[in-house]
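Missing here: one protein chain of the complex. Every other protein chain is in place.
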Amino acid sequence: MEVSWVELIKLLISTGVCWTNFVLIDTYFGLPRKPGVLGAEVIGKTLEKMGGDLNGGYFMGNIVCSPDASAGTLMAAIFYYLLGFKGGLIATLLVYIGNRLCNDPGYAGTFGTFSATVIIHLLSGFIEPRYFIGGMIMAIFTIQGLYHVGASKVLGYIGRKLGMI
Amino acid sequence: MDAVLLLIGVISFVVGLRVFLTKNRVQRLLYLCCLNFAISALIALYIKSPMGGVVAAAYFIGSTLSSNAIAHTIGKVQRLEGRGEW
Amino acid sequence: MDIVISTLYLGYILLIFGTLGVILGPERRDPFVRLLNIEIPALGVMLIFLAYNHTLALMTYIAINSLIVLVFIRTIIRKEELEA
Partner (left out) sequence: MKVGESGNVELLPLVSIFCIVIGCIGVILNTHYLDKIIMLEFLTGGLIGLIVSFYYLDVAILTSIVEPVSTVILLLGSLKYIYIKRSRRRYSSKLPVLGK
(Lines give C-alpha, C1' and ligand atoms only; values in the text may rest on other atoms or scores of the structure.)
Protein backbone atom coordinates (compact mmCIF):
# COMPACT_ATOMS: atom_id res chain seq x y z
CA MET A 1 0.00 0.00 0.00
CA GLU A 2 2.30 2.70 -1.23
CA VAL A 3 1.16 6.14 -2.34
CA SER A 4 3.08 7.73 -5.17
CA TRP A 5 3.80 11.43 -5.57
CA VAL A 6 1.83 11.69 -8.82
CA GLU A 7 -1.41 10.64 -7.07
CA LEU A 8 -0.89 13.18 -4.30
CA ILE A 9 -0.30 15.99 -6.80
CA LYS A 10 -3.43 15.03 -8.77
CA LEU A 11 -5.44 14.93 -5.52
CA LEU A 12 -4.20 18.38 -4.48
CA ILE A 13 -5.00 19.89 -7.90
CA SER A 14 -8.52 18.43 -7.88
CA THR A 15 -9.05 19.67 -4.30
CA GLY A 16 -8.17 23.20 -5.37
CA VAL A 17 -10.40 23.05 -8.45
CA CYS A 18 -13.45 21.76 -6.51
CA TRP A 19 -12.96 24.27 -3.65
CA THR A 20 -12.71 27.21 -6.03
CA ASN A 21 -15.69 26.03 -8.08
CA PHE A 22 -18.23 25.62 -5.33
CA VAL A 23 -17.16 28.52 -3.12
CA LEU A 24 -17.20 31.01 -6.02
CA ILE A 25 -20.57 29.85 -7.40
CA ASP A 26 -22.24 29.74 -3.98
CA THR A 27 -20.93 33.19 -3.13
CA TYR A 28 -22.05 34.59 -6.48
CA PHE A 29 -25.61 33.29 -6.09
CA GLY A 30 -25.90 34.97 -2.69
CA LEU A 31 -25.72 32.22 -0.10
CA PRO A 32 -23.86 34.28 2.56
CA ARG A 33 -26.27 37.21 2.22
CA LYS A 34 -29.36 35.77 3.86
CA PRO A 35 -30.39 32.47 5.48
CA GLY A 36 -32.81 30.56 3.30
CA VAL A 37 -34.52 28.53 6.04
CA LEU A 38 -34.73 28.71 9.84
CA GLY A 39 -32.00 26.13 10.41
CA ALA A 40 -29.35 28.14 8.57
CA GLU A 41 -30.14 31.15 10.73
CA VAL A 42 -29.66 29.07 13.90
CA ILE A 43 -26.28 27.79 12.69
CA GLY A 44 -25.12 31.30 11.77
CA LYS A 45 -26.16 32.77 15.13
CA THR A 46 -24.46 29.95 17.05
CA LEU A 47 -21.19 30.33 15.15
CA GLU A 48 -21.28 34.08 15.71
CA LYS A 49 -21.72 33.48 19.45
CA MET A 50 -18.67 31.19 19.41
CA GLY A 51 -16.49 33.91 17.91
CA GLY A 52 -16.88 33.36 14.17
CA ASP A 53 -18.35 35.42 11.34
CA LEU A 54 -22.13 35.76 10.82
CA ASN A 55 -22.19 35.63 7.02
CA GLY A 56 -19.79 32.68 6.91
CA GLY A 57 -22.10 30.93 9.35
CA TYR A 58 -25.04 31.54 7.03
CA PHE A 59 -22.98 30.03 4.19
CA MET A 60 -22.24 26.85 6.18
CA GLY A 61 -25.85 26.55 7.34
CA ASN A 62 -27.12 26.82 3.78
CA ILE A 63 -24.73 24.02 2.73
CA VAL A 64 -26.13 21.77 5.49
CA CYS A 65 -29.80 22.54 4.93
CA SER A 66 -30.22 22.26 1.16
CA PRO A 67 -28.24 20.69 -1.70
CA ASP A 68 -26.26 23.59 -3.16
CA ALA A 69 -23.25 23.75 -5.44
CA SER A 70 -21.19 21.58 -3.05
CA ALA A 71 -23.62 18.68 -3.41
CA GLY A 72 -23.79 19.47 -7.12
CA THR A 73 -20.02 19.13 -7.50
CA LEU A 74 -20.00 15.77 -5.68
CA MET A 75 -22.92 14.43 -7.75
CA ALA A 76 -21.27 15.60 -10.99
CA ALA A 77 -18.02 13.86 -10.06
CA ILE A 78 -19.81 10.61 -9.15
CA PHE A 79 -21.97 10.51 -12.28
CA TYR A 80 -19.09 11.48 -14.55
CA TYR A 81 -17.05 8.64 -13.01
CA LEU A 82 -19.87 6.16 -13.63
CA LEU A 83 -21.53 7.27 -16.90
CA GLY A 84 -19.36 9.74 -18.78
CA PHE A 85 -20.42 13.18 -19.96
CA LYS A 86 -24.16 12.47 -20.18
CA GLY A 87 -24.09 11.37 -16.55
CA GLY A 88 -23.38 14.97 -15.60
CA LEU A 89 -26.62 16.09 -17.25
CA ILE A 90 -28.58 13.41 -15.31
CA ALA A 91 -26.94 14.70 -12.11
CA THR A 92 -28.12 18.22 -12.98
CA LEU A 93 -31.72 16.99 -13.15
CA LEU A 94 -31.40 15.08 -9.84
CA VAL A 95 -29.97 18.12 -8.00
CA TYR A 96 -32.79 20.29 -9.39
CA ILE A 97 -35.39 17.85 -8.01
CA GLY A 98 -33.60 17.73 -4.63
CA ASN A 99 -33.54 21.51 -4.46
CA ARG A 100 -37.27 21.63 -5.09
CA LEU A 101 -37.85 19.18 -2.24
CA CYS A 102 -35.95 21.41 0.20
CA ASN A 103 -37.97 24.59 -0.53
CA ASP A 104 -35.26 26.49 -2.41
CA PRO A 105 -35.19 28.24 -5.83
CA GLY A 106 -32.35 25.98 -6.91
CA TYR A 107 -30.33 28.06 -9.35
CA ALA A 108 -27.03 27.67 -7.46
CA GLY A 109 -27.16 23.87 -7.39
CA THR A 110 -28.12 23.47 -11.03
CA PHE A 111 -25.53 25.93 -12.33
CA GLY A 112 -22.82 24.49 -10.05
CA THR A 113 -23.45 20.94 -11.27
CA PHE A 114 -23.32 21.99 -14.92
CA SER A 115 -20.09 24.00 -14.50
CA ALA A 116 -18.46 21.15 -12.55
CA THR A 117 -19.36 18.73 -15.37
CA VAL A 118 -17.77 21.02 -17.96
CA ILE A 119 -14.62 21.51 -15.85
CA ILE A 120 -14.19 17.76 -15.24
CA HIS A 121 -14.70 17.09 -18.96
CA LEU A 122 -12.04 19.66 -19.87
CA LEU A 123 -9.54 18.31 -17.32
CA SER A 124 -10.20 14.61 -17.98
CA GLY A 125 -7.16 14.29 -20.21
CA PHE A 126 -4.60 14.11 -17.43
CA ILE A 127 -6.67 13.77 -14.20
CA GLU A 128 -9.05 10.81 -13.96
CA PRO A 129 -12.59 11.52 -12.67
CA ARG A 130 -12.16 9.43 -9.53
CA TYR A 131 -9.63 11.90 -8.16
CA PHE A 132 -12.33 14.57 -8.23
CA ILE A 133 -14.46 12.53 -5.77
CA GLY A 134 -11.59 12.47 -3.28
CA GLY A 135 -10.86 16.12 -3.94
CA MET A 136 -14.47 17.07 -3.19
CA ILE A 137 -14.43 15.13 0.10
CA MET A 138 -11.17 16.88 1.07
CA ALA A 139 -12.66 20.28 0.17
CA ILE A 140 -15.82 19.71 2.23
CA PHE A 141 -13.63 18.46 5.12
CA THR A 142 -11.67 21.71 5.21
CA ILE A 143 -14.91 23.67 5.56
CA GLN A 144 -17.26 21.54 7.66
CA GLY A 145 -15.00 19.25 9.61
CA LEU A 146 -11.72 20.87 10.58
CA TYR A 147 -12.20 24.15 12.49
CA HIS A 148 -15.55 25.88 12.20
CA VAL A 149 -14.71 29.34 13.53
CA GLY A 150 -11.73 29.82 11.22
CA ALA A 151 -13.64 28.48 8.22
CA SER A 152 -16.51 30.92 8.79
CA LYS A 153 -14.01 33.81 9.00
CA VAL A 154 -12.41 32.77 5.70
CA LEU A 155 -15.81 32.46 3.97
CA GLY A 156 -16.95 35.84 5.28
CA TYR A 157 -13.69 37.44 4.06
CA ILE A 158 -14.18 35.97 0.58
CA GLY A 159 -17.78 37.17 0.47
CA ARG A 160 -16.82 40.70 1.46
CA LYS A 161 -13.94 40.71 -1.01
CA LEU A 162 -16.29 39.85 -3.89
CA GLY A 163 -18.81 42.48 -2.76
CA MET A 164 -21.70 40.04 -2.47
CA ILE A 165 -22.79 40.88 1.11
CA MET B 1 -6.30 0.53 -1.90
CA ASP B 2 -5.08 3.68 -3.56
CA ALA B 3 -4.81 7.25 -2.37
CA VAL B 4 -8.46 8.24 -2.89
CA LEU B 5 -9.91 5.39 -0.81
CA LEU B 6 -7.28 5.90 1.91
CA LEU B 7 -8.10 9.62 2.11
CA ILE B 8 -11.87 9.07 2.33
CA GLY B 9 -11.46 6.35 4.97
CA VAL B 10 -9.24 8.50 7.21
CA ILE B 11 -11.62 11.46 6.89
CA SER B 12 -14.71 9.40 7.74
CA PHE B 13 -13.07 7.87 10.83
CA VAL B 14 -11.92 11.29 12.10
CA VAL B 15 -15.33 12.89 11.52
CA GLY B 16 -17.17 9.95 13.12
CA LEU B 17 -15.10 10.26 16.28
CA ARG B 18 -15.68 14.01 16.40
CA VAL B 19 -19.46 13.54 16.12
CA PHE B 20 -19.32 11.34 19.22
CA LEU B 21 -17.01 13.58 21.25
CA THR B 22 -18.42 17.07 20.59
CA LYS B 23 -20.86 18.54 23.12
CA ASN B 24 -22.34 21.40 21.06
CA ARG B 25 -25.41 20.34 19.11
CA VAL B 26 -24.94 22.61 16.08
CA GLN B 27 -21.32 21.57 15.56
CA ARG B 28 -22.42 17.94 15.75
CA LEU B 29 -24.84 18.61 12.88
CA LEU B 30 -22.04 20.14 10.77
CA TYR B 31 -19.79 17.09 11.29
CA LEU B 32 -22.73 14.83 10.37
CA CYS B 33 -23.07 16.67 7.04
CA CYS B 34 -19.41 15.95 6.25
CA LEU B 35 -19.91 12.26 7.12
CA ASN B 36 -22.90 12.04 4.74
CA PHE B 37 -20.69 13.32 1.91
CA ALA B 38 -18.05 10.68 2.72
CA ILE B 39 -20.50 7.74 2.88
CA SER B 40 -22.14 8.79 -0.39
CA ALA B 41 -18.75 8.86 -2.12
CA LEU B 42 -17.84 5.46 -0.64
CA ILE B 43 -21.08 3.91 -1.96
CA ALA B 44 -20.34 5.18 -5.45
CA LEU B 45 -16.75 3.91 -5.31
CA TYR B 46 -17.80 0.47 -3.97
CA ILE B 47 -20.42 -0.33 -6.65
CA LYS B 48 -18.98 0.51 -10.04
CA SER B 49 -22.22 0.58 -12.03
CA PRO B 50 -24.90 3.24 -12.79
CA MET B 51 -27.24 1.77 -10.17
CA GLY B 52 -24.66 2.69 -7.51
CA GLY B 53 -24.93 6.31 -8.59
CA VAL B 54 -28.70 6.19 -8.17
CA VAL B 55 -28.30 4.74 -4.65
CA ALA B 56 -25.76 7.43 -3.72
CA ALA B 57 -28.04 10.22 -4.99
CA ALA B 58 -31.08 8.83 -3.12
CA TYR B 59 -29.11 8.49 0.12
CA PHE B 60 -27.71 11.98 -0.19
CA ILE B 61 -31.06 13.65 -0.89
CA GLY B 62 -32.73 11.77 1.98
CA SER B 63 -30.03 12.62 4.51
CA THR B 64 -30.05 16.29 3.47
CA LEU B 65 -33.82 16.39 3.94
CA SER B 66 -33.64 14.94 7.44
CA SER B 67 -30.77 17.18 8.54
CA ASN B 68 -32.80 20.17 7.30
CA ALA B 69 -35.64 19.02 9.57
CA ILE B 70 -33.27 18.58 12.53
CA ALA B 71 -31.83 22.09 12.13
CA HIS B 72 -35.35 23.58 11.91
CA THR B 73 -36.36 21.77 15.12
CA ILE B 74 -33.20 22.98 16.92
CA GLY B 75 -34.27 26.54 16.07
CA LYS B 76 -37.80 25.95 17.35
CA VAL B 77 -36.55 24.39 20.61
CA GLN B 78 -34.06 27.23 21.23
CA ARG B 79 -36.83 29.79 20.70
CA LEU B 80 -39.13 27.88 23.09
CA GLU B 81 -36.50 27.59 25.82
CA GLY B 82 -35.49 31.23 25.42
CA ARG B 83 -39.10 32.30 25.93
CA GLY B 84 -39.33 30.00 28.93
CA GLU B 85 -36.37 31.63 30.66
CA TRP B 86 -37.88 35.09 30.36
CA MET C 1 -13.14 -12.39 9.41
CA ASP C 2 -15.92 -12.68 6.87
CA ILE C 3 -18.45 -9.89 6.50
CA VAL C 4 -21.46 -12.19 6.99
CA ILE C 5 -20.18 -13.59 10.30
CA SER C 6 -19.27 -10.14 11.60
CA THR C 7 -22.69 -8.77 10.65
CA LEU C 8 -24.39 -11.64 12.49
CA TYR C 9 -22.39 -11.09 15.69
CA LEU C 10 -22.90 -7.32 15.43
CA GLY C 11 -26.66 -7.92 15.27
CA TYR C 12 -26.55 -10.10 18.39
CA ILE C 13 -24.47 -7.52 20.26
CA LEU C 14 -26.87 -4.73 19.28
CA LEU C 15 -29.87 -6.81 20.39
CA ILE C 16 -28.41 -7.56 23.82
CA PHE C 17 -26.97 -4.11 24.55
CA GLY C 18 -30.06 -2.34 23.22
CA THR C 19 -32.33 -4.37 25.48
CA LEU C 20 -30.09 -3.66 28.49
CA GLY C 21 -30.13 0.03 27.55
CA VAL C 22 -33.94 0.07 27.45
CA ILE C 23 -34.15 -1.59 30.85
CA LEU C 24 -31.28 0.08 32.73
CA GLY C 25 -30.38 3.18 30.72
CA PRO C 26 -30.22 6.77 31.98
CA GLU C 27 -33.54 8.64 32.43
CA ARG C 28 -35.63 5.60 31.60
CA ARG C 29 -38.77 6.92 33.33
CA ASP C 30 -39.43 9.27 30.40
CA PRO C 31 -41.53 7.40 27.80
CA PHE C 32 -40.04 9.31 24.87
CA VAL C 33 -36.48 8.36 25.85
CA ARG C 34 -37.61 4.75 26.09
CA LEU C 35 -39.19 4.94 22.63
CA LEU C 36 -35.93 6.27 21.17
CA ASN C 37 -33.91 3.56 22.95
CA ILE C 38 -36.11 0.82 21.55
CA GLU C 39 -34.94 1.64 18.00
CA ILE C 40 -31.61 -0.07 18.69
CA PRO C 41 -32.91 -3.67 19.23
CA ALA C 42 -35.07 -3.19 16.11
CA LEU C 43 -31.93 -2.33 14.17
CA GLY C 44 -30.20 -5.40 15.57
CA VAL C 45 -33.04 -7.56 14.24
CA MET C 46 -32.56 -5.87 10.86
CA LEU C 47 -28.87 -6.83 10.86
CA ILE C 48 -29.74 -10.47 11.68
CA PHE C 49 -32.24 -10.56 8.79
CA LEU C 50 -29.50 -9.12 6.59
CA ALA C 51 -27.01 -11.80 7.59
CA TYR C 52 -29.47 -14.63 6.81
CA ASN C 53 -30.32 -13.20 3.33
CA HIS C 54 -34.02 -12.69 4.09
CA THR C 55 -34.59 -9.84 1.66
CA LEU C 56 -38.39 -9.66 1.73
CA ALA C 57 -38.52 -9.87 5.53
CA LEU C 58 -35.92 -7.09 5.78
CA MET C 59 -37.87 -4.79 3.43
CA THR C 60 -41.19 -5.34 5.21
CA TYR C 61 -39.63 -4.88 8.65
CA ILE C 62 -37.99 -1.57 7.70
CA ALA C 63 -41.21 -0.15 6.23
CA ILE C 64 -43.39 -1.24 9.15
CA ASN C 65 -40.84 -0.13 11.75
CA SER C 66 -40.86 3.42 10.44
CA LEU C 67 -44.66 3.52 10.32
CA ILE C 68 -45.23 2.10 13.83
CA VAL C 69 -43.44 5.16 15.29
CA LEU C 70 -46.48 7.25 14.29
CA VAL C 71 -48.81 5.14 16.45
CA PHE C 72 -46.50 5.20 19.47
CA ILE C 73 -45.98 8.97 19.33
CA ARG C 74 -49.72 9.55 19.02
CA THR C 75 -50.26 7.34 22.07
CA ILE C 76 -47.61 9.08 24.20
CA ILE C 77 -48.90 12.57 23.40
CA ARG C 78 -52.51 11.60 24.06
CA LYS C 79 -51.55 10.07 27.42
CA GLU C 80 -49.64 13.22 28.38
CA GLU C 81 -52.61 15.41 27.40
CA LEU C 82 -55.04 13.33 29.41
CA GLU C 83 -52.92 13.37 32.56
CA ALA C 84 -52.52 17.15 32.55
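Letters A, B and C mark the chains in the order given here, with residues in each chain numbered from 1 onward.
Basically, a residue touches a chain if its C-beta (ideal position, glycine included) is under 8 Å from a C-beta of that chain, and two chains touch if they have at least 3 such contacts.
Since the structure is predicted, the reported quantities are computational estimates derived from the model, not experimental observations.
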item	value
Touching partners, among the displayed chains, of the absent chain	B, C
For chain B, residues in touch with the removed chain	1, 5, 8-9, 12-13, 16-17, 19-20, 25, 28-29, 32, 35-36, 38-39, 42-43, 46-47, 51-52, 54-55, 58-59, 62-63, 65-67, 69-70, 73-74, 76-77, 80, 84
Chain not shown, touching residues in chain C	1-3, 6-7, 10, 14, 17-18, 21, 25-27, 32-33, 36-37, 39-40, 43, 46-47, 50, 55, 58-59, 62-63, 65-66, 69-70, 73, 76-77, 80-81, 84
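FYI, only the chains that are shown with their structure count from here on.
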item	value
Chain whose Cα mean lies nearest the overall Cα mean	B
Of all other chains, the one whose Cα centre sits farthest from chain C	A
Distance between chain centroids, defined by C-alpha means - chain A, chain C (Å)	35
Whole-Å gap between the CA centroids of chain B and chain C	21
In chain C, residues with contacts to at least two other chains	none
Residues of chain A engaged with two or more neighbouring chains	none
Contact footprint of chain B on chain A as seen in their complex	1, 3, 7-8, 11, 37-43, 46-47, 50, 60-61, 63-67, 70-71, 74-75, 78-79, 81-83, 87, 91, 94, 97-98, 101-102, 130-131, 133-134, 136-138, 140-141, 144-145, 148
Of chain B, residues touching chain A in the complex	1-4, 6-8, 11, 14-15, 18, 24, 26-27, 29-31, 33-34, 37-38, 40-41, 44-45, 48-50, 52-53, 56-57, 60-61, 64-65, 67-68, 70-72, 74-76, 78
